[in-house]
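Coming up: chain A.
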Amino acid sequence: MSLPSTAMLVVILVTLPLAAATLLFASGRQPRTLTLAAALLLTFAALALGFNVHLEGVSVHRIGGWAAPLGIHWQVTPSGTVMLLVTALVGLAGAVYGAGYFLHRPGPEGRMARVFMPLWLFAWGGLNALFVAADLFNLYVALEVMTLASVALVALSARRMALQAAMRYLLAGLFGSMIYLLGVALLYGQYGVLDFDALAAMLDVEDAGSRAGAVALTVGLLAKAAIFPLHFWLPGAHGRAEPPVSALLSGLVVAAAFYLLLRLWFGPLAGMLTFGAGTLLGVLGAGALLWGGVLALLQRRLKMLVAYSTVSQFGFAMLVFPLAISGNREPVLAGGTLLLANHALAKAALFLAAGTLVRASGSERIGQLVGFSGRARWAWLAVILASAALIGLPPTLGFSAKWLLLQTAVSQGAWWWLGIMLAGTLLTFAYLGRLLELALLDPAPGPSPPPVLTPALLVPALLLALLACASGVWAFDFELDGETFVRLEPGS
Partner candidate 1 sequence: MRQFIAFEPCIDMTRLADNTGIRRFIAGLPALGARVAVLAAIWWVLTGGGASAWVWGVPAVMVAASLRPGLGSGGVWRLSLMGLLRFLPVFVWYNLRGAMEVAVLAMHPRRRPDPVLIGYPLRLPPGPARVFMANLINLVPGTLSTRLTVRGIEIHVLTASASVTRILTILERRVADLFALQLAPSAGLGSQR
Partner candidate 2 sequence: MTVFYLAGALFLLANVVVALARVLRGPTAADRMLSGELMGTTAVAVLLLLYGATGIEALLDVALVFAILAAMAVVTFVRRTWPEDPAADDEGESR
Partner candidate 3 sequence: MSMLAGIVLIVLGLLFFLSGTVGLLRFPDVFTRLHALSKADTLALGLVCAGLALHEDDGALQLKLLLIWLLVIVSGATCASLIARAALAHGIRPWQR
Partner candidate 4 sequence: MTAAALLTPWLVLALLLWPRSRRLGLALAAWAALPALLLALMPGAIPPVHLGPLGFEADALGRAFLLFSALIWWLAGLFGASWMRGRADRLPFTAAWLTTLGGSVGLLLAQDLLSLYVCFALASLAAWGLVLAGEDARRSRPAARLYLTLMAIAEVALLTGIAAAATVDGLDFGSLTASGAGGLALTAFALGFAIKLGVLGVHLWLPPAHAAAPLPASAVLSAVLVKAGLFGWLRLLPADPTGLDTWAAAVLLLGFAAVFYGALMGISRDHPKQVLAFSTVSQVGLLLAAVALGSLDDRTVALLAGHHALAKAAAFLGLGVLASASVGLRPVVLLGLAAAALVLIGVPFTSGALAKAILEAELNAGGWSGTFKLALTFSATATTLLMLRFGVLALGYGTTRTLTAGLWLPWTLLLMSMLLAPWWLPGARGPASLSLGQVWPVLLGLAIGYGAMRVTWPLPRLDGVVSPVLHRLTALRLSRIAHAERWLLRWTNVGRMLLLLALGLLGLLFLGA
């Protein structure tokens, strides 16, 4: 038995979510078998794709058979494949968790259960479409699918705070997309192409209009990825949404915007990145790392803490820019991609476990969480493992990622960035340690008949966290051989 072709797998990955979502919506019921079958199929497709890419490397697919500048291309890059894979894992975990989480909730939550899965699948489809896209405008549309689905998911929790956060998120997301589109307009006006390869071939790095376009693309994506001074929408949206939603948003949606930044700056715009610009982006990252970390330290609510930790972690990822300008890009980019993957798995696990803990405790306050007892201990275990991955303790994926970045920083003699990274790691230590300390020291009794924590509420988070920890061994081994599997520019 041979695996399906890469093209077939990509088609499955991008169309199946949309088709399944439409079917679910139209049928109006919540056939869980269909949902889970779709999620499983998508996961298998992503796994098979990963295998194919491992064997074959980068591949390009023309949609509709139209050649380069006219039609749209899909590019299956190794880094994109990593993201697709992670998306599938988080997506599957979230689907299982969501099915358990929204089950048996009276009142308006019945609506939640019905709408959650179509929206989830839409977001999934948007993400998949984004990770294979190699076309400026197609990316815009995929971004919009992703954003709109995310906003709707945030608004799912019908509380006023959540609605406010959703509104802010929507406006911020649309603002970001609009600025992105401005960049697309400027670049299209200059070169008349949208395709990445064609753009890369034509790009005049000295040209003023192109620079303006690149800046617009970047700023728009920075807003969408909630990078430090523009993180205004993130804590609310991620902190107030329902837990599975937060997991998706924090783990994947933000990462997708960031991935796009990498894809652009180390893809078609590669020649344009100057030392100064890279340093500025790095400074933003440093700010995010410290600022987000300190604020996470200050939070009193569990999910807000996790949300601010996202702000902080993406600051870490931003350090890829300064490190990659001067010196060997490949390990840095590999580190960046691994960082995204690690963050996706660990943060999703953290949010899912947080949701379970909040449900078990009946309160979101960190001081009122139930302790390491009963079934909640599995959630705590997931929290501990995910924390280890986020901090970057060996042998987690986070360690492998930070290792690559650290080594680059050391070999470049970039003490400044090194210090920032170390400080950020310390902060991560601090706020996660504080969480564990408060919760493990002062276990609250929890509601008197303890809520039933079904396996669906426990297993996904635990598996994701385990994956984040275990995959580090593999990734590290892989990296040590000096073989990088991350290429953002295909064909080059």
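Candidates were picked such that all candidates are chains of the complex that A comes from, given by their letters.
Assume a residue touches a chain if its C-beta (ideal position, glycine included) is under 8 Å from a C-beta of that chain, and two chains touch if they have at least 3 such contacts; residues count from 1.
Note that the structure is a prediction, hence the values are computed from the model and not measured.
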This complex places chain A in touch with one candidate of 1, 2, 3 or 4, number 4
Chain A residues touching candidate 4 in their complex are 172, 205-206, 208, 211-212, 214-216, 218-219, 222-223, 229-232, 272, 274-277, 279-281, 284, 291, 294-295, 297-298, 372, 381, 393-395, 402-403, 406-407, 409-411, 415, 418, 422, 425-426, 429-430, 433, 437, 440-441, 473, 476-477, 480
